[in-house]
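A protein chain is absent from this complex, but the other protein chains hold their places.
Letters A and B mark the chains as written, and numbering starts fresh at 1 in each.
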Amino acid sequence: MLKTLDLPALRQLLCAIAAEFELRVPVQPAPGMRLLAPWPVAEIALFGPPLQPKPTAAFFPQTQTLLTLGADASVELPSPPVRPLALFGLARADLQGIAFLDRFFSAPPADDVYQRLRRDALLIGLSGNCGTERKFLPLAGGHCDFELIAQGTGWWGRAHTPRGAHWLRELPAAEGADLTWLNEKSAQLIDEPQQLLARAAKLLVQERVPEEFWREIAARCILCCGCNQVCPTCNCFCVEDQLRGTNVERRRVWDSCQLDAFMREASGHNPLGTEALRTRRRIFHKLVADPQRWGEYGCVACGRCDAACPTGIGIFALCEQLVARYS
Amino acid sequence: MNPQEASIYAPRPATLLQVENLTPQEKLFRLRLDDGCELGQQPGQFVQVSLAGFTEAPISLASSPTRQGFFELGVRRAGRLTGALHQLLPGARIGVRGPFGRPFALEVLRGRQLLLLAGGCGLAPLRSLIQYCGDHPQDFPRVHILYGARSPADLMFQQELLDWRQIPGFSCRYTVDNRPATSCYNGETGLITRLLDEIVIDPQHSCAVIVGPPPMYRPVIAALRRQGLVGEKRIMLSLERQMRCGVGKCGHCTIEHLYCCKDGPIFWLEEIEQLRGAL
Partner (left out) sequence: MTINATLTTCPYCGTGCNFYLLADNGQLTGVAPAADHPVSRGQLCVKGWNAHAFVDHPARLTQPLIRRGGEFQPAAWDDALDLVHSRLSRLAAQHGPDSLMFFSSAKVSNEENYLLMKLARAGYGTNNIDHCARLCHASTVTGLAETLGSGAMTNSLSCFDVTELILVIGSNTTEQHPLIGSRILQAVERGARLIVADGRRIRLAQHADLHLRGTNGSDVALLCGMARVILDEGLEDRAFIESRCENFDAFRTSLAAFDLQRVAALTGLGEEEIRAAARLYAGAERAMIVYAMGITQHSHGVDNVRAVSNLALLTGNLGRPGTGINPLRGQNNVQGACDMGALPNVYTGYQKVEDSLIRRKFSAAWGTRLPEIPGMMATHAIEAAAQGKIKGMLILGENPMLSEANQGLVKRALEKLEFLAVIDIFPTETAQLATLVLPAACYAERDGSYTSTERRVQRGRQAVAPPGEARTDWQILCALLQRCGLAADYADPAAIMDEIATLTPSYGGISYARLEGDSVQWPCPDAGHPGTPILHRAQCTRGKGRFSPLSYRPSVELPDASYPLLLNTGRSYFHWHTGSMTRRSHLLEREEHEVQLEIHPEDALALKINPRQMVQVRSRRGCISARALLTERVPRGQVFLPFHFAEGAANALTNNVLDPEAGIPEFKVCAVRVTPC
């Protein structure tokens, strides 16, 4: 059953959630920039561009302590958060990214460092007229405890888990609310990028993309690694040790498959030894390897890598070229 | 899950029992877990060796689980961590995670005639299988060991190469690419494929296992096929990658959709031959 809320009700709901959770909500520190900030905030950015950094960073941040090694070979694990996180304002693509990482990190053996932050976290989707300049964003339809569908001046609340229903229980029902056309509109929005990815994936599987294409794209890549940094499903990391007194803090740092040393071995041998091979890997991994292993694309169509790429070779730009040239 | 329970990234302390020089670049480290447990590895598996301040490196197990009370690692000095490891003396404590990875398919290899081929420091991981076979003579009646190294000084386990010849049903031949003029080495020279071409095998009842540096795979596979080793579950090989976590998380060892650390490092040839960048 759909519930209805206006802004005061939303603030009230968030206040209630903040009493039990470490709540983070979107704020807009400057035009064009939206990020998750700890509650309370002066003004919630209820619409706007995709969140930066990607919301998956709440559970898998750019730098994350794995453990601390004592001089006596003892191992100390990071303490769990005092209260679980609640993230509000997640778009469908953000939630899909979190779902992707959930599955990835829970594949046996489960990654305790990820789960320490992810366990019990409350996810609250935001859909409807909440994009840049209130552009319509597709309904989440799941992967969260509940979602709020921005509708005119208020929201419809839609629970996806019992926990979500619990939080929405006291809100009034949205009389006569009907999601049919919103669902249709969402399906259309979701379909278009999916079609593009599917067409590109097919060309890759059929080996119809020549090396020349990857060389050409690689020549435009300035190795900023931004595509990997902003991608909600990118999960590669490297590990560093930092000496802290007599202890060693071992932590992981987001890595990038576009870097030469990503796979370079100590001998100098590198199975991904050219920029062209690494550029191909970036796309192939998302569109062919991930579906083969996890059953779906490693691209949630959020558009972040296209926005972060200084030379215009994000995944959409690249797939468009690829489809135009080799279909 | 209780957050205080063990982490998949937490190394277990182990103590260095013995260090042996194998070659100028390689040493054999004998270790025991401090908790007294056996490591419980299968031949072909690896551990993540942890040195505080140097992170971790994947190292193949060089000893068979049939040798109890310790495990052994053959380590080439190549980077910062292995360099630091080479400085350690018996009594030193290091961290170990594992064993990890898919081992040699003993259930398939059992009863077959085996061709075990190693190049360079690939003999260290293969040694775990050789020891295992030697300790189960009834399961492995016929084992050919072929080993190629760059030069006489690079030959690892020189005494064991001779000892293995003494095991009933075993043969062991080795060769070096180059023999320096000053060397007193009087063994064979040439590529390992030459030794392979000289061996007579029964292709219907044989399996081959290859562990070597990347350039070795294609020529050796071609030579094995000339010997009639075709079809599924005939050739196993071990792929080396920059495995940073050993548990399929860090992403450094992917080969297309496979994670070398979980789906490998031991593969049947047909599983990876068509994958770009595997060989």
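Quick note on the criterion: a contact is a pair of C-beta atoms (placed from the backbone, for glycine too) under 8 Å apart; a residue touches a chain by one contact, two chains touch by 3 or more.
If you're wondering where the values come from, they're calculated on a predicted model, not measured in any experiment.
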{"item": "Chains shown that the absent chain touches, full complex", "value": "A"}
{"item": "Per the touch definition above, residue among A:Pro40, A:Pro172 or A:Gly312 touching the missing chain", "value": "A:Gly312"}
{"item": "Touching the absent chain when the full complex is considered, from A:Gly157, A:Gly226 or A:Gly298", "value": "A:Gly226"}
{"item": "Selected residue (touches chain absent from view) among A:Ala16, A:Ala173, A:Ala187 or A:Ala261", "value": "A:Ala261"}
{"item": "Listed residues A:Ala37, A:Ala107, A:Val205 or A:Val323, member touching the removed chain", "value": "A:Ala37"}
{"item": "For chain A, residues in touch with the removed chain", "value": "22, 24, 29-33, 35-38, 49, 52-53, 57, 61-64, 81-82, 219-220, 222-226, 229, 238, 240, 242-244, 253-256, 259-261, 268, 307-312"}
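As a convention for this text, only the chains that are shown with their structure count from here on.
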{"item": "Length of the line joining the C-alpha centres of chain A and chain B, rounded to whole Å", "value": "39"}
{"item": "Interface residues, chain B side, partner chain A - complex", "value": "1, 3-5, 7-11, 13, 34, 50, 52-56, 78-79, 82, 93, 95, 213-214, 240-242, 244-245, 247-257, 276-278"}
{"item": "Contact footprint of chain B on chain A as seen in their complex", "value": "66-67, 69, 71, 73, 75, 77, 79-80, 104-105, 107, 109-113, 115-116, 119, 235-241, 243, 248, 250, 252, 255, 257, 262-267, 269, 271-272, 277, 280, 284-285, 288-290, 292-293"}
